[in-house]
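A single protein chain has been omitted from the complex, and every remaining protein chain is retained in its original position.
Presenting subunit A:
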Amino acid sequence: MPKAPAGTLYRGREGMWSWVAHRVTGIGIFFFLFAHILDTALVRVSPEAYNEVIATYKNPIVGLMEVGLVGAIVFHAFNGLRIVLVDFWSKGPRYQKQMFAAVLGLWVLLMVPFVIRHLSHVFGG
């Protein structure tokens, strides 16, 4: 029924973009877990095979992907708490913008030291 012809993008605000980001990070984390379960399952095949696969992860490209992974998880975790509060705290809907600002603030607060430390490991050897 809704055969909406392509028009301009709906200009939603914090709520809509937090939902989009929550979806994107959620799907990203799902695909990571998919690969993660497969590679961890390799331990059952043989510990050597597991070590071999894990060793291939030690390169800068995967190092940067790990930044993305941690970034996605941190956002998804904090925004998930925000959504819980929106649904269960009676004043949640009224303070959703402030809570979204807090999510972004906490995200930056945790990501800055992590990225510095992580990338110095990845690129500093």
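Here is the rule we go by: a residue touches a chain if its C-beta (ideal position, glycine included) is under 8 Å from a C-beta of that chain, and two chains touch if they have at least 3 such contacts; residues count from 1.
Here is the rule we go by: contacts and distances are computed from a predicted model.
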{"item": "Protein name as given in UniProt for the chain not displayed, \"Aspartate carbamoyltransferase\", \"Multiple sugar transport system ATP-binding protein\", \"Succinate dehydrogenase iron-sulfur subunit\" or \"Heterotetrameric sarcosine oxidase alpha subunit\"", "value": "\"Succinate dehydrogenase iron-sulfur subunit\""}
{"item": "Which residue of A:Ile29, A:Val53 or A:Ile83 touches the chain not shown here", "value": "A:Ile83"}
{"item": "Residues belonging to subunit A that touch the chain removed from view", "value": "1-5, 7-16, 18-19, 83, 86-88, 90, 92-94, 96"}
